[in-house]
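Note that one protein chain is taken out, while the other chains of the complex remain in position.
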Amino acid sequence: MAQSGGFSSVGFVGVGNMGWPMAACLVKAGFNVLVNDSRREVANNFVQQVGGAAPDSLRQLAEASDVVITMLPTSTIVQRVLAEGDDNIFAGMKPGAIIIEMSSGVPSVTQRLAEQVAALGGALIDAPVSGGVPRAKTGELAIMAGGDAATIDKAVPVLSAMGSSVLRTGAVGSGQAMKALNNLVSTGGFLIGIEALLIGQRFGLDPGVMTDVLNAATGMNNSTQKKFRQFVLSRKFNAGFTMGLLAKDLSIALQVGRETGTAAPLSALVNEMIVSAQSRFGPDADHTEMAKLCELLAGSELEAD
Amino acid sequence: MAQSGGFSSVGFVGVGNMGWPMAACLVKAGFNVLVNDSRREVANNFVQQVGGAAPDSLRQLAEASDVVITMLPTSTIVQRVLAEGDDNIFAGMKPGAIIIEMSSGVPSVTQRLAEQVAALGGALIDAPVSGGVPRAKTGELAIMAGGDAATIDKAVPVLSAMGSSVLRTGAVGSGQAMKALNNLVSTGGFLIGIEALLIGQRFGLDPGVMTDVLNAATGMNNSTQKKFRQFVLSRKFNAGFTMGLLAKDLSIALQVGRETGTAAPLSALVNEMIVSAQSRFGPDADHTEMAKLCELLAGSELEAD
Amino acid sequence: MAQSGGFSSVGFVGVGNMGWPMAACLVKAGFNVLVNDSRREVANNFVQQVGGAAPDSLRQLAEASDVVITMLPTSTIVQRVLAEGDDNIFAGMKPGAIIIEMSSGVPSVTQRLAEQVAALGGALIDAPVSGGVPRAKTGELAIMAGGDAATIDKAVPVLSAMGSSVLRTGAVGSGQAMKALNNLVSTGGFLIGIEALLIGQRFGLDPGVMTDVLNAATGMNNSTQKKFRQFVLSRKFNAGFTMGLLAKDLSIALQVGRETGTAAPLSALVNEMIVSAQSRFGPDADHTEMAKLCELLAGSELEAD
Partner (left out) sequence: MAQSGGFSSVGFVGVGNMGWPMAACLVKAGFNVLVNDSRREVANNFVQQVGGAAPDSLRQLAEASDVVITMLPTSTIVQRVLAEGDDNIFAGMKPGAIIIEMSSGVPSVTQRLAEQVAALGGALIDAPVSGGVPRAKTGELAIMAGGDAATIDKAVPVLSAMGSSVLRTGAVGSGQAMKALNNLVSTGGFLIGIEALLIGQRFGLDPGVMTDVLNAATGMNNSTQKKFRQFVLSRKFNAGFTMGLLAKDLSIALQVGRETGTAAPLSALVNEMIVSAQSRFGPDADHTEMAKLCELLAGSELEAD
């Protein structure tokens, strides 16, 4: 199979919101996809509705796969699936197998797992994604890949079935670090922009006009362009990325900061604001609702013109 | 004179780094320009090298001008020039005159001055600019105009000689508030981006690669695009806008926050970082040297690839 | 009159919550007290109920006083009372008169006023107080005095009638700076302590036990000792000092920071939290209600054992 770069069988653990459409892209691209999920019926549904197979255990999945993808909520779960518990991937991993850890995980945990995989004769790369469920469905995710260049080369055909771009960030774990840090910068730009809108509105400026001026000037950032009018000033708060996932990403960014001993005061304050927003609005709130925390601190609500 | 909107004479107080090229644009556009500067010889040089005239006093300048532009370091100085001291603009201001306050000033002071001008039968608008000396020279400044719409309409021919766009922001003072808040958002995006680069570099990511990824993703902002590689990673620190001016803009933004009783924790922290950077690197340092404060806190220096 | 140090007549402007009992102490100590207040009937009531006289104007009050005390809400009002308006103190100030500015005011404004007083042949010292209304009543305020040592020496008999201690802090304005900075440190200790109680409570520790341990250990501060159990854990919030006055003190502390170009990130964040608390709970809330802002950010309420 040309497009599969020599791999016919891809194991896929975690067919959730993101994993399901991603695995479906692989089926469509002609891979033999073996799925697993903590809820057995989800895996079965996938096979019925999309294709592939659902082996009885992680061990069996691993034994039948050249590549194993993990797309799971947290690094702790990835660690359990790969290495711990009665049934796990390492128990059946083929020599020369490639593990692609695509979850938004903790770089230092991923690095340790990569060492264990290497000791077992395989190779692990991390390849977290951005773009959300919509772009997971169309196979147009942006993928940040960290790890040995030759291994990434081999994985490209698999990754290309799910994403439209593969950015190489460096050693293993670097994709996850980059992803978390990107979200930190994005969140910082969002929050400082909202603070400015609030100060301006109380002064008498119109937040919609302000947004336009910021976008025409040096205050411009991704949030002023794509989120302020669309989700905040409209009061729609439906960007589609949850507060809980954002909070996880920021906690990873901050953890990298702590593990490397890097003081970053603004980042720390941004993180506390997200922790507070999550505790107040819940993990299922849209991440743009973090604007409401700024409003609460300022004592005003932003209003559209 | 068609392009002069009925005004033939424009007084211009403050022919400094910005004021000189701006006044020169007015001369070029056919206005009769009357200049004043605290250093008498600068005003004379302007007349010799560019044109116009240099009246002996502010009173005389005002008596001969339909429009008076102020382009001065601070609102305190604008206040002195307009209203205080032995010689001032109010002493000679014509009925129906328009004052265009183009300095990056304090909105609440400008509002009080506008009331005084109105009481004297004139009208004051604020019209701070962005774009720096290069765009002042080419007459392509971005101008944010606050004040009575009809007065701004009348001022447009004058403003258009100096700027390529006139954004209307609302009531008088709002141009200055908007400008300061824009710079606050810009600075916040810069600093959080540098913190992320520092965390990433200590983890093992390359800051240049990180900048590229941020620009391709949601971490993008004006600084990641136009300042990080150009002035920070290159260690050139020559963007051409000084720390002192940035510090003044942020202090104005924060003052608006205080005067409106708007809590804005991130903004306050950003401001402290700039106060610290200015105290360490001096007001004449390039504003991009604020990255060095983050480096100092993190204990590493960013390196280009 | 021995205890009056040679002064028989003391003018007192501002017989409000603090000023009334302070002026009453002066009456009791044998001074001839001349009171003034923006509400004429308040001054009259004072004369009826306590003693002294209420001249018709500030000018007349000044003409009859060796010492003039100001105890007013803000420096802006002090400035108006001393120097501006149709009727003011300077209009009647005697040569050699001493002005004692006892409000919690802005040091730089006070310094400018001191220069004006000196130019008019008098002397101004600042002498803000702490201790609140209860200690104002008993004449046991703590007074921080800034200004020329000889002038303070002369003022001591007057000050001693109102306070139990006079701490000399340095040049004029320094009393007010010291007072504001003391309240900043106090507020910082309060807020970080409450944050710790909140983290601990969510972990499973009892906030009352925590308070006891802090008090027995290095976490001890004035708030852990005198405010946490008493006003926060008891949910009484009735320490008797308002949020509005605290917010004013902190804004003065921060203004001194800005005017001296001193970066102080924690102080700035503490100030934003108080601005937010005031905007949420109102200026008349007890200052200990600032704990509720921390609770709101943390998403839990502190509970007594």
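A, B and C label the chains in the order they appear, each numbered from 1.
Keep in mind that, in the parts below, a contact is a pair of C-beta atoms (placed from the backbone, for glycine too) under 8 Å apart; a residue touches a chain by one contact, two chains touch by 3 or more.
Note that this is a predicted model, so its numbers are computed, not measured.
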Task = Kindly state which of the options C:Ala24, C:Ala123, C:Leu269 or C:Ala291 is in contact with the chain not pictured.
result = C:Leu269
Request  = Just name the one of A:Gly175, A:Pro265 or A:Gly299 that touches the chain not displayed here.
outcome  = A:Pro265
Remark   = Residues on chain C facing the left-out chain by the touch rule are 107, 130, 142, 144, 165, 167, 169-171, 173-174, 177-178, 181-186, 188-189, 191-193, 195-196, 198-200, 202-206, 209-210, 212-214, 216-224, 253, 256-257, 259-267, 269-270, 273, 294, 297-300
Key: chain A residues that touch the omitted chain in the full complex   = 251, 258, 261-265, 268-269, 271-273, 275-276, 278-279
Inquiry  = Please output the residues of chain B touching the missing chain, sorted low to high.
reply    = 265, 269, 272, 276, 279-280, 296-299
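The working rule: only the chains that are shown with their structure count from here on.
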Note = Comparing which residue numbers chain A and chain B contribute to their contact, where sharing over half means same and under half means different, the two sides are same
Distance from the mean Cα position of chain B to that of chain A, given in whole angstrom = 40
Ask   = What whole-number Å value describes the gap between the mean CA coordinates of chain A and chain C?
value = 53
Task = Among the residues of chain C, pick out those that touch two or more other chains and give their numbers.
result = 265, 269, 272, 276, 279
